[in-house]
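Written out below as structure tokens is the structure these notes cover.
Excluded from the complex is one protein chain; the other protein chains are retained at their positions.
Coming up: chain A.
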Amino acid sequence: MTVLSPNPTPTSAPSAGVRGHHRRRRTLNGLRLAGIALVSAVFAAPLIWMVLAAFKTNVQIGNPADAVVFTPTTQNFRNVVSEGVFLPAMLNSAIVGIVSTVLSALIAVPAAWAIGRFAMQRAGNWVLIARIIPAVSLLVPWYYLFARLEMVGGYTVLVLSHMFVSVPLITWIMIGFFSGLPAELEEAGRVDGLSAFGAFRRISLPLAAPGTATACVLALVFSWNNFMFALILSDESTKTLPVALFNFMSYASVDWGGLMAASTLMSVPVILAAVFGQRYLVAGLTAGATKG
């Protein structure tokens, strides 16, 4: 905090007091900016280290002398791509992420509209349950049931399990957007002859489009990051990126360069989401959260 208490300097020497006040203020502001820079560095440094390591040989990675200054190589990336596991896993992650997000949006956005527009607290709480209970306690019966139905290893089960995260996420973000829209807008549309659904589709839905986009990007990121469900519910041909990375680590634990190249590739979409959606993502994350 840089705002100082009122200056108690007597009126006989006003100029010196004001100057001192300004100097202290500038010093405090400088300290504050230095603190912010330090904190940003602490959060960014591990990720920068990851990207640097992705361009190093395994010898350079273990050598402190090569920490920052080194001759970069793209060999790790070429290994990861040619290894034949990561690209299919990336494709699986993309398929599961996109399909589960689209399906989730189709059922979550209308539900959020109903809950937000008509303040249906109890229905909202039912959706919130999914945020609270441990996913493992669902994974046990899912696995048990889906294994009996011989569905484990298929895309359907993976998509359904990822929807378990994204349906509540999208619903909770969108409740905030819909409850913030004045009901009069829809009522005006109704007077002009729109049906109840028409008013939702032509008036509220377009207004909530930025929120929907935010919610879908977040749902995609959560799906992209999800590890536990795919660890159990996928098989060799359907495994997603986090599982591929984990398996890669288990039997190639010394190939740090390859691991970091894979982690870097995996983080690119997430970092892009953070950079381009920054303003909306903050609003989205907090909307779902503060209303909980």
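Basically, a residue touches a chain if its C-beta (ideal position, glycine included) is under 8 Å from a C-beta of that chain, and two chains touch if they have at least 3 such contacts; residues count from 1.
The rule we apply is simple: contacts and distances are computed from a predicted model.
Novice: Which listed name, "FtsW/RodA/SpoVE family cell cycle protein", "Acetolactate synthase", "Trehalose transport system permease protein SugA" or "Peptide deformylase", is the one UniProt assigns to the chain that has been left out?
Specialist: The chain we cannot see is, by its UniProt record, "Trehalose transport system permease protein SugA".
Novice: From the listed residues A:Val85, A:Val102, A:Met120 or A:Leu207, report the one that touches the chain absent from this view.
Specialist: Answering carefully, the residue with contact to the hidden chain is A:Met120.
Novice: May I ask you to list the residues on chain A that touch the chain which is not drawn?
Specialist: These residues touch the chain not displayed: 1-3, 5-6, 32-33, 35-36, 39-40, 42-44, 46-47, 49-50, 53, 61-62, 64, 67, 106-108, 110-111, 113-115, 117-118, 120, 123, 126-127, 129-145, 147-148, 160, 163-164, 167, 171, 187, 190, 195-197, 200, 221, 224-225, 227-228, 231-232, 241-242, 245-246, 249-250, 256, 259-260, 262-263, 266-267, 270-271, 273-275, 278-279, 281-282, 285-286, 289-290, 292.
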